[in-house]
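Quick one: the structure is below, and I'll ask about it shortly.
Omission of a single protein chain aside, the complex is shown with its protein chains in their original locations.
Chains here go by letter, A, B and C, matching the order in which they are written, and residues are numbered from 1 within each.
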Amino acid sequence: MKLYEYLGKELFDRYGIAVPAGRVIENAGQAAEAAAELGEVVIKSQVLTGKRGKAGGIAFASSPDEAKKEAERIFKMELGGFTADKLLVEKKVQIEQEIYLAITVDGTAQRPVVLVSLDGGMDVEDVPEERMIRWPVDVTVGMQGFMVREICRKLGVKGSLQKEFLKLLPKLYKLFREMDAELAEINPLALTPDGLVAADAKVTIDDDALYRHPQLPRIKEKTALELRAEELDLAYVELDGDIAVMANGAGITMATLDMVQHYGGSPANFLDFGGGADVEKTSQALELLLGTNPRVLLINIFGGITRCDVVAEAFARVRESKGINLPVSFRLVGTNEAEGRVILEKVGIKSFTSMDEAVSHAVDLLGA
Amino acid sequence: MKLYEYLGKELFDRYGIAVPAGRVIENAGQAAEAAAELGEVVIKSQVLTGKRGKAGGIAFASSPDEAKKEAERIFKMELGGFTADKLLVEKKVQIEQEIYLAITVDGTAQRPVVLVSLDGGMDVEDVPEERMIRWPVDVTVGMQGFMVREICRKLGVKGSLQKEFLKLLPKLYKLFREMDAELAEINPLALTPDGLVAADAKVTIDDDALYRHPQLPRIKEKTALELRAEELDLAYVELDGDIAVMANGAGITMATLDMVQHYGGSPANFLDFGGGADVEKTSQALELLLGTNPRVLLINIFGGITRCDVVAEAFARVRESKGINLPVSFRLVGTNEAEGRVILEKVGIKSFTSMDEAVSHAVDLLGA
Amino acid sequence: MSIYINDKTRVLVQGITGNQGSFHTGQMLAYGTKIIGGVSPGKGGQSVEGVPVYDTVFEAVDKEPADASILFIPAPFARDAALEALAAGIKILVLIPEHIPLQDAIDIMAHARQNDAVVVGPNTFGLVTSGACKIGIMPNQYFVPGPVGVVSRSGTLCYEIVGHLTESGVGTTTVVGLGGDRVVGLHFVDVLKEFEKDPETKAIVLVGEIGGSAEEEAAAFIKSSMTKPVIAYLAGKSAPPGKRMGHAGAIIERGRGTFESKVEALTAAKVKVADLPTNVPDLVKEVIGGK
Partner (left out) sequence: MSIYINDKTRVLVQGITGNQGSFHTGQMLAYGTKIIGGVSPGKGGQSVEGVPVYDTVFEAVDKEPADASILFIPAPFARDAALEALAAGIKILVLIPEHIPLQDAIDIMAHARQNDAVVVGPNTFGLVTSGACKIGIMPNQYFVPGPVGVVSRSGTLCYEIVGHLTESGVGTTTVVGLGGDRVVGLHFVDVLKEFEKDPETKAIVLVGEIGGSAEEEAAAFIKSSMTKPVIAYLAGKSAPPGKRMGHAGAIIERGRGTFESKVEALTAAKVKVADLPTNVPDLVKEVIGGK
């Protein structure tokens, strides 16, 4: 779960990481009040899209009037498909140097990894690889002073800036571990006359660990379908094609989409309804898919934990209760395959045993 | 540094370990007030000696009057050479079972070790070895649920008591590590109708880590000499003989005492003034020793980091400023030995090169 | 003969009394796996499918030493159970659960490294040495002995491909599921090293997907150190960037982990990459036929 900048900064503050003085506002009038209090300010749209700045979602203002006008403008903007409910109004900081600092996970090393570059402020993709210091942290040792000193040496950082890093890095690491972050990024980390200040905050919390953080708000910047899929605990991604795809298992679902494309079709979505779902859950997944009004429905089941009869039963039930008025291509093999096939035949669906045949049939149905 | 029971219980409370409701009092009147509030109470002298209970430093009272009387009595008592400034008045808990629980350090395993026995309440020395479960904790793993479950299995503990242990042990371990404890002992740990309650608290903080705990009060239950030695950062132990001993190094100081005894003498103290002390510090150590009015002074120097000339210089200085009016046996070898010997000869002291000779001479001086 | 596990491997089942645990204990026993005990705190003394149940892993291995343990433990408790197995000296850990918090997975891997233990998963179907020992949840019938080693990031897709192999008469030595999470114990390189050393494995099928850099690392290793032929299939050619495709690890982030990058790296290492899962058996037959 990605956190809005202001929530990330609240976490920073709680862990003792300096952030600019600021206010979260919900209407343009508050922007003027905040500017009156803070002086020269920066106003930032609280949306999750990464390209906020380039799209005009960030503005500077040197008077309450200007702040109000900019806030009005930003409140109306759509960024990444969403308009902001909140803006962050912050005192403009005096930046001497922009630094990139992040902690994320290095899957190969199976460790948290600290990333630091003195080329901050730009998109991280644009930082030259050789200018980025990477330090994987052994969690049984934790973030120690010596690691920070070695990172600083590699960066060529000494003196008071090194001292700032010695204070800051253990705090960010503590936040990363305790808050179950996948990413804790500060870009830019601003060197100001008062020391290092986090001028931005990009914190992503591990969805699988959210239950440990009941105090965090649940961010709902998603489409209605995505929210519904989340409720049903389905792995669902909207795509822009016309063949709805449902399969069991992430890899085989991806492979099904690839095959649809291979045969000249275009998938409408990714839907992995997982292993071992019961009739109820499978029905709900089907209903969600049908609600997207696809032109063809492709179901690809290789039953392991998933039982073919359960999927067929769910299909028959939804067909009866809601009606399924579009062409269907069904592939069914594995656990309780025969029972499943019988159920499908009763509702007039002939199923395939080959994935290739089912997918090419689905593409053919589109042309029909 | 051993903590008074009430300070240990304050720590327990801070770490979420249940302790009986109670008040720390400084006069007998407050005991009556506390009893009026708490009902049936136990009144406990806040001294560091282990045998408080047997010596009468703990009493029960079922009325404010009785509490006042008992408090008056206990305030007057001397326990282990000290009278208590404070008493702890606690609500009497309903004990179903007494358990022994401690975390200390296992030097062989180089790890914290959890000790648990269902034979609580008695002196730990009296708990049969086979009834005591010992679990060394790998600090890189920490105290995990599985360890508690395994300890419980070995104890034969199940159900709700196991659940209590699952909550309690990680808290005590956290306290032990974070507070730099050498020992965190609860004896008895009382099983009450409300769960486990720490009926006593014996917590010792590592002297070498006290600087990390400025909020802890410094306990001064020591003799004036011991306090002075602590100020001077000397390793000093009072003994009951008449030959004052000063040497450099813990092992050789012990060996010197042993040799004094071997030759029929009796040492007045252990004083290791450490390695590399300067003239000032060495003089202060000498002055401290002379203040104990010994009958003979024995100085045993094997100079390594310690320089013989520095020790001789300190001796000469103290002799001049304060006077040294008792027989002295001086052994001096090692770094700058010749220079040291010259300094001593100037003040009329003949020094030995052999430790045996110096010690037997000291014992002879006693007889003289 | 096989990698990691064989017909001598003694297996413990953690979480044996749950639905999944008891069902798959039955399935594994049916496959021939030597299960020496199960663990379920508070259920010690019971038995599941004839397997004795203990309260703790220490108690279990005290009764009967175990080489491997498979965990059917709800994600929030998996870390504790995994650390218990490691502390009790288990050297192969198979973590079935999905949704184990990332930081917990990091902890498990750190302690496994300290204990020189191998972790398969989390979010894996496990591993199986065909005809000898299955420690996982894959359907029994597809895994028959033969000359091909298989290593996969995903489950059902792996069954699909092994199914095609089996149908076309090609069996497997060991099949290893790496798991779909961002942090997993084994990576392609680890398993490829073992297959390279295993005399019975004549060719390897690698089933990868978008996200991460495990395939690229595999390609580098194959190029530098492997003599045996490797065939690959990669899922996610049509996946858009920035979207998590079911697996936590299957995401193209910041231009990394793309399908193209992986195909390029593997092709440069002379790995044949199949267009469709169906094409894998023919490519395998080409290379093992040529041996």
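Just so it is clear, a contact is a pair of C-beta atoms (placed from the backbone, for glycine too) under 8 Å apart; a residue touches a chain by one contact, two chains touch by 3 or more.
Since this is a predicted model, take the numbers as computed values, not measurements.
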Which shown chains does the hidden chain touch?
A, B
Which listed residue, B:117, B:187 or B:253, touches the chain dropped from view?
B:253
Of B:21, B:235 or B:347, the residue in touch with the unshown chain:
B:235
Given the contact definition stated above, which residue among B:124, B:166, B:216 or B:347 touches the chain not shown here?
B:124
In the full complex, which of B:55, B:77, B:105 or B:216 touches the chain missing from this view?
B:105
Across the whole complex, the chain not displayed is touched by subunit A residues 138, 140-141, 144-147, 149-150, 153, 158
Where the missing chain touches subunit B, by residue:
105, 107-108, 110-112, 124-125, 138-140, 177, 180, 182, 206, 208-209, 211-212, 235, 237, 239, 247-255, 257-262, 267, 270, 272, 275-276, 302-306, 333-335, 354-356
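Basically, only the chains that are shown with their structure count from here on.
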Distance between subunit A and subunit B based on Cα centroids, please, to the nearest Å.
56
Between subunit A and subunit C, what is the separation of their C-alpha centroids in Å?
27
Would you please write down the residue numbers of subunit C that are in contact with two or more other chains?
111, 114
Residues of subunit B that contact two or more other chains, please.
140-141
